[in-house]
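Removed from the display is one protein chain of the complex; every other protein chain stays in position.
Note that the chains are named A and B in the order they appear, and that numbering of residues resets to 1 at the start of each chain.
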Amino acid sequence: MFKSVHVFRVKPGQELLGEISRFCGERGITSGVVVGIIGSVRRARLNFLIDLPGKYEGVDYDGPLEIVCAQGSVALKGDDTIVHVHIHLSDQELCRGGHLAEATIFSTAEVVIGELDTQLRREADSYTGLNELMD
Amino acid sequence: MFKSVHVFRVKPGQELLGEISRFCGERGITSGVVVGIIGSVRRARLNFLIDLPGKYEGVDYDGPLEIVCAQGSVALKGDDTIVHVHIHLSDQELCRGGHLAEATIFSTAEVVIGELDTQLRREADSYTGLNELMD
Partner (left out) sequence: MFKSVHVFRVKPGQELLGEISRFCGERGITSGVVVGIIGSVRRARLNFLIDLPGKYEGVDYDGPLEIVCAQGSVALKGDDTIVHVHIHLSDQELCRGGHLAEATIFSTAEVVIGELDTQLRREADSYTGLNELMD
């Protein structure tokens, strides 16, 4: 279950993924679910997986773009905490979603993390070439 | 944590944001996370933030459009309960997401709200010109 649900704001000019990692690091959160993120970004880079093992393309987007939603997880690979987030960005004309590489906040990001009472772990997967959730 | 998770349906012809507010009002929910919404809309208006402080454009969409997902929060600003939702709408040709201003339900909306055991609060932010989550 979610032993705790953390709701916090990331502010204008801050980098979203780094701030989530920092929040988790300061509170000792190593296992959780990114339940949601809404807000807006000034710019962002998304990765799109195009082939296996592990070949992706990064695309840069200039905002302002709405953060429509985001989902993901916080897990350990060995002793390292990995925050894995997919995010959906949109304005009146463009609409894209993918793996969040980095994003600079425009007005705000309201982040919700459900901290788990069990430990999520990742390990390298030779078939996908990525760090995948362990059973 | 989520002290309660509320799952309810909004019905054809009803206005989505108003029904969520009414649901929360009747049950005394003043702090929570909009975990998700799926369904379909007959029409909707989304707002897109285009400049700071607080300048946005509203765009009207005619459905039927799928509600692919939605995320957000329920929080107090002073004594007022504010429901803040970003929503993703799509059909076979159009795909957009933004700040939910209003939406009329087509077939259904299945709404999930996680009620928090802590109080979320908003206050006016002079830089963004919006009501932002407080630390």
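One rule holds in what follows: a contact is a pair of C-beta atoms (placed from the backbone, for glycine too) under 8 Å apart; a residue touches a chain by one contact, two chains touch by 3 or more.
Keep in mind that what you see is a predicted model, and the values were worked out from it rather than measured.
Visitor: Among A:V7, A:I20, A:A44 or A:I87, exactly one should touch the missing chain; which is it?
Guide: Answer from the full complex: A:I87 touches the omitted chain.
Visitor: Who touches the missing chain here, B:N47, B:T81 or B:S107?
Guide: The missing chain is touched by B:S107.
Visitor: Even though one chain is hidden, which residues of chain B still touch it in the full complex?
Guide: Those residues of chain B that touch the unshown chain are 1-5, 7-9, 12, 35-38, 40, 64, 66-70, 88, 90-92, 95, 106-108, 110, 112, 114.
Visitor: Name, in rising order, the residues on chain A that touch the hidden chain in the full complex.
Guide: Against the missing chain, chain A presents residues 1-2, 33-35, 48-52, 57, 59, 69-73, 84-88, 95-99, 114, 116, 118, 120, 125, 127-128, 130, 132-135.
Note that in this section only the chains that are shown with their structure count from here on.
Visitor: Go ahead and note the Å separation of the Cα centroids belonging to chain A and chain B.
Guide: Here chain A and chain B have centroids separated by 21 Å.
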